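One protein chain omitted, others in place.
For subunit A:
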């Protein structure tokens, strides 16, 4: 192989290795891109992870939407967790507070995190919360049980075809992995 071919090969290999490293980075870049896409479009039932300021909407008294509440515990999370009511009929634009009860069944301090999900996914962008226990990790003392509120409003701009919204929370035991 003559010298010029060797040099051409070396240059090409350098370029291709650069492409490989770039694609490795691209794989990781997909993570924030995916989140951005979910947030922008409200797909995947991803809900805002922080509180919004309470703004006054015009209440639509003529419309009623049923909001259902579901609670679940991730595998091996030793807790009691239930909503105060199974469902509530709401008027779009009006604020409501619903309480959830959670209890640590162990004799140790537990750090747990509730992950929300909204179904159907497309309504996530119309479901606003000013207060939620899911916005941060919750620390429970041994055997502690407490009532925690969720304050929410359904944006009156929600398309007419939606008559039922399901709000689901899953508690995960993060005691081992919590950075606190």
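Convention: contacts are C-beta pairs under 8 Å (C-beta built on N, C-alpha and C of every residue); 3 or more make two chains touch, one makes a residue touch a chain; residues count from 1.
Everything that follows uses one rule, which is that contacts and distances are computed from a predicted model.
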UniProt protein name of the chain not shown, from "NADH-quinone oxidoreductase subunit L", "Potassium-transporting ATPase ATP-binding subunit", "Cytochrome c oxidase subunit 1" or "Amino acid ABC transporter permease": "Cytochrome c oxidase subunit 1"
In subunit A, positions touching the absent partner: 1, 5, 8-9, 12-13, 16-17, 19-21, 23-24, 26-28, 30-31, 34, 38, 41, 43-46, 49, 74, 113, 115, 121-122, 170, 172-174, 177
